[in-house]
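With one protein chain withheld, the remaining protein chains of the complex are depicted in position.
Chains: A, B and C, in written order; residue numbering restarts at 1 for each.
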Amino acid sequence: MTRVVALFGLAGVLGLLMAPGISIAQTTTDEAAKSPWGASDEIGTLNMMTNGSRLDILRQVTTGQVYDLGVDLFIGMPTCCVPFGDPNFQLFMTHTPARDTAKELLSYSGDGVSMYTHTGTHIDALNHFGLHGKIWNQVSAQDALGVRGWTKSGVDRYPHIIARGVLIDVAKFKNVDRLPASYAITVADLQGALLKQGTTIRPGDVVLMRTGLMTDWPDPEKYRLADSPGLSLDAAKWLVEAQQAMVLGADNFGVESFPSKDPDNFVPVHTYLLAKRGVSMLEALWLEDLAKDRVHEFLFIASPLKFRGGTASPIRPLAITIQPR
Amino acid sequence: MTRVVALFGLAGVLGLLMAPGISIAQTTTDEAAKSPWGASDEIGTLNMMTNGSRLDILRQVTTGQVYDLGVDLFIGMPTCCVPFGDPNFQLFMTHTPARDTAKELLSYSGDGVSMYTHTGTHIDALNHFGLHGKIWNQVSAQDALGVRGWTKSGVDRYPHIIARGVLIDVAKFKNVDRLPASYAITVADLQGALLKQGTTIRPGDVVLMRTGLMTDWPDPEKYRLADSPGLSLDAAKWLVEAQQAMVLGADNFGVESFPSKDPDNFVPVHTYLLAKRGVSMLEALWLEDLAKDRVHEFLFIASPLKFRGGTASPIRPLAITIQPR
Amino acid sequence: MTRVVALFGLAGVLGLLMAPGISIAQTTTDEAAKSPWGASDEIGTLNMMTNGSRLDILRQVTTGQVYDLGVDLFIGMPTCCVPFGDPNFQLFMTHTPARDTAKELLSYSGDGVSMYTHTGTHIDALNHFGLHGKIWNQVSAQDALGVRGWTKSGVDRYPHIIARGVLIDVAKFKNVDRLPASYAITVADLQGALLKQGTTIRPGDVVLMRTGLMTDWPDPEKYRLADSPGLSLDAAKWLVEAQQAMVLGADNFGVESFPSKDPDNFVPVHTYLLAKRGVSMLEALWLEDLAKDRVHEFLFIASPLKFRGGTASPIRPLAITIQPR
Partner (left out) sequence: MTRVVALFGLAGVLGLLMAPGISIAQTTTDEAAKSPWGASDEIGTLNMMTNGSRLDILRQVTTGQVYDLGVDLFIGMPTCCVPFGDPNFQLFMTHTPARDTAKELLSYSGDGVSMYTHTGTHIDALNHFGLHGKIWNQVSAQDALGVRGWTKSGVDRYPHIIARGVLIDVAKFKNVDRLPASYAITVADLQGALLKQGTTIRPGDVVLMRTGLMTDWPDPEKYRLADSPGLSLDAAKWLVEAQQAMVLGADNFGVESFPSKDPDNFVPVHTYLLAKRGVSMLEALWLEDLAKDRVHEFLFIASPLKFRGGTASPIRPLAITIQPR
């Protein structure tokens, strides 16, 4: 807690934990955007997927070798957000067989799980962060925030994600095991890494950045949000606006670099992507195997659980190498 | 509770809830089997998948249209196992933005989830049921049941499932919206439905039975485990032994018919599949769209979350029509 | 669910589960009251307790025999509010010793609990129900509802309750084991029972009504909120305004009679007591032992857990017979 307070400021942490509507001086004109996909849109850029785009990428597969991009979920695992008051990961048995004996015919085991939805490898839905009371597509909390959660842009609205995936191995490009604490990846870093890799981004891609932070997994003292390297806002803008990426992801807890340089916004990349561009985010991805094998282009598949109104879902994406035809 | 007691017997329900090691007269010689895939095997028939089998089915795809086989997860949803003492589904906000005002720059929403792992569409892992103190591959609780769960055959060991899927629409074959309460599907039913559909099962298939119970979803008074129609033990044996199915699934809570006819075993199909054959089970699948479009053969993909030691994981499988080459 | 919908109406139940700010035609002029104990008051009538009042009742004790007014908390127990989307009761082991062996030096057992705060015998705090956006003492949600709960009138502000207790055995007065479903206790019932018992209420008393519903405990099909007998609004008013009771309690889930006769307010006694009079409520009390021994006046002690901002706390009150000096 002490360290978190040092990084985010006491007022910030207390505010996150308990405070009612805090008034913040409006030093920004940012606001949530209207969707180009219409007034009823709740999924943003995921609308870029079509039957054609899915078939196209599926047809490029030339192997059945699967890369697993999800991490294990276990008691004691690193979590982004316990310092912000969120639950730690719990898996607990609700039916426990005897350990000792053949006397029972049935060895019946069952278990419950309790967790923050943003635990392990996961996807952030568009309702995770809004601006000035409105989320993506200018949906207001007044209209769409119910007694148990949002009725708009929850992860239950999300389709299966089947798209071309691209890995940008920034750590490798910088010749480090992992980027330094709080390093903010620049546009030049991305361009340099893509050039080195010989990879190009195409509109509609799922673009995954490797910071190397997973080399510290699962040490919770090292793999953490508070001073994580990640994308700069400029780099995020370049990927979305110039390259037309559909989804951004990374091997860290928040895609972006922490702590934020904006004193009024501790997650400027989140608000830019989710509220202003309708771009979903993939976090805590396991990219080590792809990186080791230098697989930079692939079929990407992820299937978010449909928590009704949920701001996130744990996912376990897969990747399969493609051979462009 | 009263109804559950009526169906399962008071001793049974109390036993499930609290009792220590109950001695049951051994009226069966059943015991967990040794895996043909070796002493270290924890996943059973999922070993049937190979790079070749995956590539083969991926190549048969001729469309990008995706069928979603997962249900929504929401407060108040039907659950199999609350009568057995398991937690109901909870999604609760841990960060709630103001509903009313533009005064806050950030509209920060986050949520926690608490649930039985066997909630909604899910996969049962091999450690869910054993016999006489041993699970699949004759792993004993003595050796592998830790303070927080099993160290063997948990769902964390599961690969992504990518295989040929087959739908057997039993309800349609029987010309009913849904099979009657407690109906036990016979081998003849399966054979008749396959013949009517013109479908054949191949070794390694994921075979999904449609009982039509999802036409009652999500009414918890009708969509329930206690008197669910489902597979008979004979039908399960035919699918696994004669047809060499890799995984069995259904649109009900337990694949098999309830209540069991075996007074000593309230889940004889579970113990047969999980403990004796190493066959994982898929439950509460949404098969209505496949059925409506008469899609009986497809690419099936599911990615279980890797809960370490977990007896199940919610999943959201997908299906894509194939055109056999 | 079906039964709940029948009793409360579909719109009502759906509204409770998920809907955002529903507009209700204002057919009442009710609003939360200003506290006579000042602008900073958060505990209402509990201010009636003083060192003098506590010492006075403590001194009237002439025995060390303790009556336990709390019920057990266990898996499968009746709950008021699962039909409204609240969690069921869970106690789950987080450290489980081996069952079989003396090989481990330590047999280490630990457990977690997950529950609605209004589970088993409990106290409702004043922030549980407000009117038109304001709780007791005209505290608005705008000002005092934070991201994780209320910052005012939570159960953490509550003192230990040490006061004179009075039991009104309405079931006994009506010569029934338990009052009929949905029976609404009248002022005449209370007056008749008090007369029969020879009991008088004094200002500052904790007044406990016995409906006899606990004779159905713990059958969740019979002990339930949906059609519970309980206080009428008139009877509640008489106790608070004419008799100056400090706290009201009962052996049912909601003190008041359900379903409400007011189509716009499904809990008129709750809003009257909590929001308009600052009177806390005690629910699901075990009064059977007091009733059997005809103990109608007693020292009452309850110690709510201080959940910060919480709307309720499970409690386990005690009673000791007094001999007025």
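One rule holds for everything that comes next: contacts are C-beta pairs under 8 Å (C-beta built on N, C-alpha and C of every residue); 3 or more make two chains touch, one makes a residue touch a chain.
Bear in mind the structure is a predicted one, so any value in this text is a computation, not a measurement.
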With respect to the chain omitted from the figure, which of A:R54, A:H95 or A:R157 is a touching residue? A:H95
Among C:N137, C:S257 or C:T271, which residue is in touch with the absent chain? C:T271
Missing-chain contact among C:I43, C:L145 or C:A245 belongs to C:L145
Absent-chain interface residues of chain C come out as 16, 20-24, 26, 28, 30, 50-56, 58-59, 61-66, 68, 70-75, 81, 84-87, 91-118, 120, 127-135, 141-142, 145, 148-150, 156, 159-160, 162, 264-267, 271, 275, 301-312, 314-318, 320
Tell me where the left-out chain touches chain B, residue by residue. 16-21, 85, 90, 92-94, 96, 98-101, 112, 114, 142-149, 151, 308-309
Missing-chain contacts mapped onto chain A: 1-2, 17-18, 20-21, 75-76, 82, 85, 87-88, 90, 94-97, 99-100, 108, 114, 142, 147-148, 219-221
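Going forward, only the chains that are shown with their structure count from here on.
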How big is the gap, in whole Å, between where the Cα atoms of chain B centre and where those of chain C centre? 41
Quick one: chain A and chain C, Cα centre-to-centre, how many Å? 43
Taking each chain's centre as the mean position of its Cα atoms, how many Å separate chain A from chain B? 28
Contacts with two or more other chains, residues of chain C listed in rising order: 17-18, 20-21, 85, 90, 94, 96, 99-100, 114, 142, 147-148
